[in-house]
Each structure stands twice: as C-alpha cells, then as structure tokens.
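Since the structure comes first, as structure tokens, the remarks are kept for the end.
One protein chain is absent from this view; the other protein chains keep their places.
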Amino acid sequence: MTAENILPGTFERSAGRAANALRPVTITRNYTCHAEGSVLIEFGGTKVLCTASVEEKVPPHKRGSGEGWVTAEYGMLPRATHTRSDREAARGKQSGRTQEIQRLIGRSLRCVFDLSLLGERTIALDCDVLQADGGTRTAAITGAFVAASDAVSWLLAQGKIAQTPIKDAVAAISVGIVNGQPLLDLEYTEDAGCDTDMNVVMTAAGGMVELQGTAEGAAFSRVEMNALLDLAEKGIGELLAAQRQALGL
Amino acid sequence: MTAENILPGTFERSAGRAANALRPVTITRNYTCHAEGSVLIEFGGTKVLCTASVEEKVPPHKRGSGEGWVTAEYGMLPRATHTRSDREAARGKQSGRTQEIQRLIGRSLRCVFDLSLLGERTIALDCDVLQADGGTRTAAITGAFVAASDAVSWLLAQGKIAQTPIKDAVAAISVGIVNGQPLLDLEYTEDAGCDTDMNVVMTAAGGMVELQGTAEGAAFSRVEMNALLDLAEKGIGELLAAQRQALGL
Amino acid sequence: MTAENILPGTFERSAGRAANALRPVTITRNYTCHAEGSVLIEFGGTKVLCTASVEEKVPPHKRGSGEGWVTAEYGMLPRATHTRSDREAARGKQSGRTQEIQRLIGRSLRCVFDLSLLGERTIALDCDVLQADGGTRTAAITGAFVAASDAVSWLLAQGKIAQTPIKDAVAAISVGIVNGQPLLDLEYTEDAGCDTDMNVVMTAAGGMVELQGTAEGAAFSRVEMNALLDLAEKGIGELLAAQRQALGL
Amino acid sequence: MTAENILPGTFERSAGRAANALRPVTITRNYTCHAEGSVLIEFGGTKVLCTASVEEKVPPHKRGSGEGWVTAEYGMLPRATHTRSDREAARGKQSGRTQEIQRLIGRSLRCVFDLSLLGERTIALDCDVLQADGGTRTAAITGAFVAASDAVSWLLAQGKIAQTPIKDAVAAISVGIVNGQPLLDLEYTEDAGCDTDMNVVMTAAGGMVELQGTAEGAAFSRVEMNALLDLAEKGIGELLAAQRQALGL
Amino acid sequence: MTAENILPGTFERSAGRAANALRPVTITRNYTCHAEGSVLIEFGGTKVLCTASVEEKVPPHKRGSGEGWVTAEYGMLPRATHTRSDREAARGKQSGRTQEIQRLIGRSLRCVFDLSLLGERTIALDCDVLQADGGTRTAAITGAFVAASDAVSWLLAQGKIAQTPIKDAVAAISVGIVNGQPLLDLEYTEDAGCDTDMNVVMTAAGGMVELQGTAEGAAFSRVEMNALLDLAEKGIGELLAAQRQALGL
Partner (left out) sequence: MTAENILPGTFERSAGRAANALRPVTITRNYTCHAEGSVLIEFGGTKVLCTASVEEKVPPHKRGSGEGWVTAEYGMLPRATHTRSDREAARGKQSGRTQEIQRLIGRSLRCVFDLSLLGERTIALDCDVLQADGGTRTAAITGAFVAASDAVSWLLAQGKIAQTPIKDAVAAISVGIVNGQPLLDLEYTEDAGCDTDMNVVMTAAGGMVELQGTAEGAAFSRVEMNALLDLAEKGIGELLAAQRQALGL
C-alpha cells in the first residue's frame, strides 16, 4: 500500500480500529528463564522479546566512577518481516537503522535511571523482534522498561542495591499522518503509506525524552505535529498503565 | 557441575528422568506469521524458533542448473544462555561454533531433499535459540524439518511445484556419557559434565546422515559408542513420531 | 562545562551572543575544484565541506525506475574535535552516530527533490567536518543544499536535464535548553551542558521535514518544545536567506 | 568424478591401492628452522606443514589458572588445490570449513595433553596445506602431534617443564564408502565421489576422541559404520607407528 | 592523457611551467583551531590539511621505554579527485595505496625525530587531502613537518619537554619522466602519462631518507635516475626554504 492508492477521507484501519486507538497490548513477564528480566511485549502483530541482563562491569568511560550504565542492543530475526532480510551477524555488520534504534532505546532508558544508585554495574537490554508489524522500536522501549524493572527488583532482592535507581517510568509510541489523518500506533501497512511518521518517548511524569519526526513525502506543520503529540500522549498514558498492571503496581 | 564432582553410579537426572528418556518435546507450528514455515520447538527448557523462507533465487553454484537449494543459519539471542553472550551482529562475525552448527543443519536437511524437484529456488531455514538448555542444534534440525515441510506444503498449494521434493523425514538428538552412564538428550548441566558427547542425525528410513562424537575428557570405546547409538535411535524414533503428529500425518 | 555548574539565569553565551541569534554564517561556493558542487559552510567555529557529485548510476532499488537518487555520507577529520578521535577508515567501521547523521542528511535532501526529474542518476553528497564546534549535522544539511543546487545547475548547463528537480529549499539548525533557557544554534560548550537538544530541518515553504529532540537529563514539556521550535523557525529563515544570497537568487 | 558414474563393483583405486591401504606416509621433522616443532607430513599427494610454537601466554579463560593451553589454526595456500581458491587473509575472514577444521585439530590435540603439566603457556599449532589431495585435516592432526611432541621435548630440554604433559599419542584418518565399498584414506577423487565420508581421531590407547561422519547422498547404516571404523582403526594403528618411528621412539 | 598520445619533444607543462619548476607552494599554519599543529599545504591544485595531535600515550611496543612515537594517517576526501572515489570508512577498510602512503609519511617524519627527547607520548599526524592534483604524498610529508614543528613548540611552551626532539627538517617531492623529459613536481595529468615516477624524501642536511621509483612502462636507467635526483634535490631545497619561511625561522 502506498500513499497514492489511499483516497482522501476513505482510510479504514484494520479490524475497524479507531484513529486514536492502540492495537491490543500484551506484556508477558518471565518469557524466558535465564535473564534477570525477560518480557515479551506485543503491540498487535509486533512481538519483541526484551531481556535485561545484569553484568558486574561497566564500559570504559564509567570505570572507577562508582556509577552504573544502562545500554541496549536491538535485532530482528531474519524472517520477522514479510520477506526475509539478511542476518546481520552473517553480513558482518549492523545496519545504520539497527544502530539508530538501539541508541534510541539506550538513551530512553537511561533517562529514567539514576546511574549513581545502580552501582558500578550494567543493565544490558536486548530487544529482539520475533515478528514485525510496525512500531518495533516503540514496543522495544516500552517492554525494555518492564524488563529493566524486573532486573532492578532482582538486584534489590539479592541485596546488591539498597534503593531503586529507577526514577520514573518510560514508554513510547509511534504516530503518523496517513491520507491526511493523524493516527496512533501505526501498523506496517500504515507506516509504509504515511506522509509523516513520528516516534515519541515520554515518562510517567509527563515529559518527552525523545521525539523523532520524519516527513516521508510532504513536510508537516506545527498544527499537524501538535495533533500527533496529542495522540501520542494518550497512547503513552495507556502503555504506562499496561506496564504498571504487568508489574502488579 | 563438572565430571569431577559426580560420584560413579550416583548421577540422578533432573525431574527423575530415566537415562533413556527424552525431555518433553513440544512442536508449535505457525509460531510467527510471515514465514512460509514457522515452528517453535522445545526440548524441555531448550526453545528454538525455526522459520523456513522460500526465496526465488539460488546461490551462484546452482544458477542455471534447474535445481534448488536448502540452506540454514543459526543464531542465539544474547541472553538465551545462563550468562549473556556477545551479540554476533555487534561483534561483526559469527563464531566458529555458530558456523559449524549452521553447516550441520543445512547438510542434514539437504539429505532429505531432492533438489531437482524443488525448482530453482531456495528454502532458507533460520534457527534462532530463544532459550538454551542443551541440545540446541538437535532441536534446530528436528524443528527445521517441520518448518521446511510447511514451506513445501505452501509451494504445493501455490502451484509452484507439482510434487514434493521431500524424500524422507529427518530428526536429531544428542547423547552422552555422564559419570560412566550413557544418557539420552543431554540438558545443559549434563552436557557440561559429560565425558563424551555425540550428536546423531537420522532419517525415518533408519540411516544416519550425520554423526559427531567428541570425547570431552577420556576417549570413548566402540562399545560405548554403540550404547550411545542405541539410545539415539530410540530418541530419534520418538522425535520422528512427534514431527508426524505435529504435521497431522 | 556541565549542566550542574551553570547557575540558573546566569548563562552568558560567548561573544555576547543573544539567545535567539545564530553564529556568523559563511557559505563559500566552489571551495574545491573537481566536484559538481563544492561548498564550505561555517556556523561560527564549525566548518563543513559539502561536495555534491553527479554519478551516472543509481542504487539497486532504483535501477530501471527512470528515477534518480540523492544520498549523503558524513565524516569528521580525526582532529576536527578538541581531542583527536579515531579515524573511522582505520577502525574499519563508521560509528552509529556517523550513520545516524548521514541518514538524516540524505532524508532531508531527498525531501526537496523530485527524483523523477533527476533522471536515473545519483547526487552523492559528502559532508566532511574540518572543524567542529557544535551543530555539524545542521551545518551539513544547510551546506549540502547549496552544493546540490550547484550540481543541479551543472546538470542543466550540460543539457543532461531540462528542468530542475529541486522543489524547495531546505535548511537545518539546532536548538536547546541550557540552564533553563532556550537557545538557538548551540555551540559545543552549550551542547555539552544542555538539558534538551533538538535538531530541526525545515523547508522554505515552512514545513518541518525532520525533528529530533533528546532530553539529556530532564524530560522536556510541550511548552519548552514550542519555544524551541519558535527559535528554530527564526534561525532557519535566516539560513534560507543566506543560502539564497550565496546562490545569487 | 561423481557417485553416478561409478559402476558397482568396478571401482579401482589409483596406483592399484587396496581398499584397506593407506597412501605412502612421510613425516619430515625440522622442515623449517624457527618453530619449536616443525613437521611436513605427507599422505600421498597431500602435504601439510605443521609447526608448533611455544608462547609464554595463555588465552583469557586460562589466565591465573596455572594451566596451559593447546590451540590450532589451519590454512590452505590458495593454489594448494586443483583450482585456485581465494586467500582468506585477502577476503578478510576464515571460511566456516576452515574454522570447523581448526577447532577439530585443537580439540584432538588437547585430548592427549595434561594442561596442568604444561604450565601457564600455549602450544600454538599451525597446520598449513601446501598441496591438497584429500584428507588434509587428518594429516594435519597426525602431523601436529609430532610437532607438538618436538615442542614438548624443547620445553623439557630448556628446563621449562620437568615432566611431559603428553599423556598419549593421537592420529587421525578419513574413511568412506565409494561405490558401495568401504575405503581407507580417501584421496580427492574418491572423496568427491563418496556416499559417506568419516573422519576418525583415535589415541594410541585405542579410544576414539573425535568421530565425524557425513552422508553425502544416501544415509549410512550401523553395519557400514562399523566397517568404516574397522578400517580406521587399522589405518590409525599404522599412523601411530609412523609417528613413533619419526620421533625415534 | 596517456604516454601514447604525447609526441616526443612536444610536451608542454600547464601554465608554461619549466621542467625544473615547482608549482606555487603555500603553507598556511593554524588552519584549524583544535590541533597542536594544523597546516594547509598547497602544491598548485593539491591541497592537504596536515594536523599534528599530541597524545599522552604510546603504542604497545614503546610502553615503558621512556621514548615517544611519531605516526601518521592519510586519507582523501571522496571528492578530492576528478571522479568520486568510495569513502574508505564506509567500505570498511583502507586501501593498500592508503596504507603504503601513511607508512611512508610516518617513517619520513620519524627520521628527523629523536624519540627519546619526546618523552613517552605520541605525535599523531593526520594528512587529509581536500583536493588532489598529483603529489599528495609529498605535499603531506612536507606539510606534516610544519605541523609537527608547531606541536613541538606547543610542548616546549607547555613545559612538557625541555628540549626539541626535532633533529633536522624533512621535505619531499615527486619527479618523473614524461615523454622522455625529466620533470619536477608532477601534476595529475603528467603523473598519469609518465614513464617513470619517483618520490624522494630528503632532510635539510642533504641526505635521502626515502626513495621510491617505479617504472610505469619502460624501465629506467641509472642516468635517468640521476637526472631525476638532481631535480628532486633542487625542489626539496625550495620546499625546505618555504617551510622555514612559514615557521618564521
């Protein structure tokens, strides 16, 4: 589906979804057994496995600082997508897109951590897409927060830290303009046909920590941007609630 | 657990498993939605996602031959294991172990394919370990056969081929000697403590297609090898039955 | 300089610059002699050489489409910065930051091109930072547009195309909040100490084509974001004027 | 030559060799002058230079353990083969086949070493194929043992160790079924035409340390496997004798 | 232009330059602001930015020696040349030509340094070609000496060293035979059409430190070589004078 074959005013979302509705969100904790946090998050057909691993080491720029680090890596299984894509391990390098996404996840999570309370250790978040249908990076951030929370609980239970380093919750959603209409939580066919695509990362306290908007064809106005941010705020509110529910808070 | 701290005759398997018993085997078809074949296979705590992708192209050595190709890639999510391992895509190369395993999977599957009946196209098998507890390569082969069968059914249903290129079924299991005792289907702690470790790949017709035995400490005798092969034959028979049941045959 | 050692309300910009003032902007065309477009752009102490090369080929996904392509690469000389950084060619790979920036430049420029009017050829933009003092990516986008314009003029003069494929002008600027105060066009010390950092890319027609905001410490509000966008609009207006003047339009 | 064009019962080995005969084996010690052990081993037309280098360091997982390490690398000169193959150093990576072989050589040699008697140092075995005519990995293992023995003698003579860490001798041979007939020590044309191909590594004490069998077309039975192992045992016995003779034992 | 289309005796240099004349030489110090030495050197249309960075570390082979190190890296901006060449950072490796040149620059500069007087630190020279018209490596060596001298002055001014480690000045020039005629300081079109091409590196004391001559078509005689060296001596004398003038000596 491309922008060209969507007639103005006639766009219908799959399953009769409203413009401002999220797809069904499912958060499954303890999806795998070895990691300190392991969460499968689903935004409709998008399924991302987020694990949080506690490692008793920090990268060079933090050594001796007494502070910890939170980092993320992102991957997509070769056939998570409609057509098979090359395995990055076999090609011998990560794509620019992959690096961009994993840097975004890492920054978003660090924003809600007080690294001095983590101690000189790392929480490594691995976000691997098992099935892709749009919004993988936003699902990854939202799921990674739950996995990181479980890893922090583990650290507290182990007595390795006395106080949580998590200052706030964080979640993310995509929004976009398709056929002139602002939509929340784009699925793949909507993403492929959109005019503007925006990823928004917000905390529970209500601030934005990352905002990335891209015009795919036509430029977008301040008015359109504000409509998108309104949608994003609504969606992120629901995601933060889903996180709290999954964590039993 | 190492071989040293296992007293002779006292080895007990977890969950009271008999020496000649498989762990519970689960085969879930259509685990993800895009691939022509998508199977989650579980050997106890080992969980491998096997997808089969049909690609209308062949590698250079098959171009113009009228024959197809079957190939495999293998990966492990960084936290599939007890401690996090480096992401191969980030390190920029696949380890020798990874390459060895994916070559083994590819050869094993090709053995049951008549490539001339596949037409000039490729079935690409991706075996990604979501959770590891020993035996990932044998689970991968066993699951990849089911995924490949589904991809062949899709090709037949699409009318792309008139006749199945699959000549026989194939499955694989690990066997080993732990504390002097031959065991079927080693889990991780058994594998780490074993004297000899063997991976056996067999077809439904009863022949071996791959046999890889390694002495981890002491060399092994022909007698021991035969005891291991007896166990393997029994286990593979059960795996072949599980495959048939999963495929509704 | 870090956010911590800036007292609220006391921040003074270097050279007495006003919060809403750009640094001096210089655009030098024909800076080197071989490229179809060659522009040195300076935002204060930031100096980026932008060349536009016409290549009579397109990447695989455009072959046979009759359409052209616009792409960008970004680099920084090892000692463009305060301390020497590793040469990416010697390390054998481009950093995630480099890839992120060059993807941003490419998308920004493609937004103002009608690729079907370019014909099946590529304009390759190379943006190399000779000296860095903050804002290298926004200077690169602003300078690359001038270089691309010169390459298009060359194509027209050569009779290779009959009509310009450039639909609009594009320019970019960074904005940020330092010590609670929104500032236009951050220089390095400001960037290092800012709470929020945003890069804005806009067209002459007034729309945004890229928007990337990052909270460095505290999250940012919609109100703050709007203040930043007001500054960005002002700055981009001035940059678009500087481009027109440089191009003699 | 392929399996198809060999009529049953008519296969004749080159030079009238019997099915259970090795090719002429030559072991030349001190083939080059710098290494602590340097052996040219020839299995007929297959010539492999095996050097053993003593290095006063160990890999990270052995540091501080008081134990040593034995490791191997394998390579093939580009024109060791019938047609030139790419130089792995120029391509920038070792093939999966190369890695598989060098891991096999390393494991085989470590099986006969008591690493605690070696002290915290490494014996690095380099096996480089000067000319290939089948069986390069088995020649490499057999020759590497002689080179390693010479390196151990050097360590003893230097007074660096007081007692040999070598517990047993090790050698290897390939066996296979060609045209229905089990054959010992396959040369290249036999290997290319075989139904089943097996590499067997055994110690002088009579146990197997590695066993790798692969069906190239048809699966193989337990009966066939036993016939192949009988051949392998005979051949390895002769190779162990040749090693002893070369070492003057 | 190739050797074939130059008629004997008719070769005319551009701008009426004499066979034994350098192109105009310009040396601009402090071309960029961060490096301890930063020099733009121009040999006619060839422009190379040479920076010298002081780093308080040495490579492994010098650690603990009390001695310093001088090293060089070379690069060419993708569109420094007539047609765009691939960016080495994007390709993931430096070409053989690049490595050859940067090794030459490093050796040439080390020849005039007393590394024991430098202390255990490194002067890293980065020579990046902004515009190429022949002779980039000789311009790089000549300019790198000036940048290194400025870095040494900085070290002296900072009190980090008490005495200059620079023993002599060094400069370099290319010479060649075009159409049978020995020429000094080849520009690109001359270089492309020459029979013999020689790069000569000399010190102010009059000795040669590097000499690299290559016959491009026909071999060259001792007589021709001596004619070329006479030209080179003259040219290097003038370059050494230009260096002294730039440095105010």
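Every chain is named by a letter (A, B, C, D and E) in the order it is written, and numbering of its residues begins at 1.
As a convention for this text, a residue touches a chain if its C-beta (ideal position, glycine included) is under 8 Å from a C-beta of that chain, and two chains touch if they have at least 3 such contacts.
If you're wondering where the values come from, they're calculated on a predicted model, not measured in any experiment.
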{"item": "Displayed chains contacted by the hidden chain, counting the whole assembly", "value": "D, E"}
{"item": "From E:A18, E:A162, E:A219 or E:L249, residue that would touch the chain that is not displayed", "value": "E:A219"}
{"item": "Touch with the omitted chain, as defined above, among D:P24, D:G66 or D:G92", "value": "D:G92"}
{"item": "Those residues of chain D which, in the complete complex, touch the missing chain", "value": "32-35, 38, 45, 47, 49, 51, 53, 55, 73, 75, 77-84, 87-90, 92-94, 98, 124, 126, 128, 130-132"}
{"item": "Interface with the undisplayed chain - residues on chain E", "value": "93, 96-97, 99-100, 102-103, 107, 111, 168, 198, 202-203, 205-215, 218-222, 225-226, 229"}
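Going forward, only the chains that are shown with their structure count from here on.
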{"item": "Steps needed, at minimum, to go from chain C to chain E via contacts", "value": "1"}
{"item": "Mean-CA-position distance for chain E and chain D (Å)", "value": "51"}
{"item": "Chain B-chain E separation of Cα centroids, rounded to whole Å", "value": "59"}
{"item": "Residues of chain C touching at least two other chains", "value": "93"}
{"item": "Chain-level touch network, classified as line, ring, star, complete or other", "value": "line"}
{"item": "Touching pairs - complete list by chain label", "value": "A-B, A-C, B-D, C-E"}
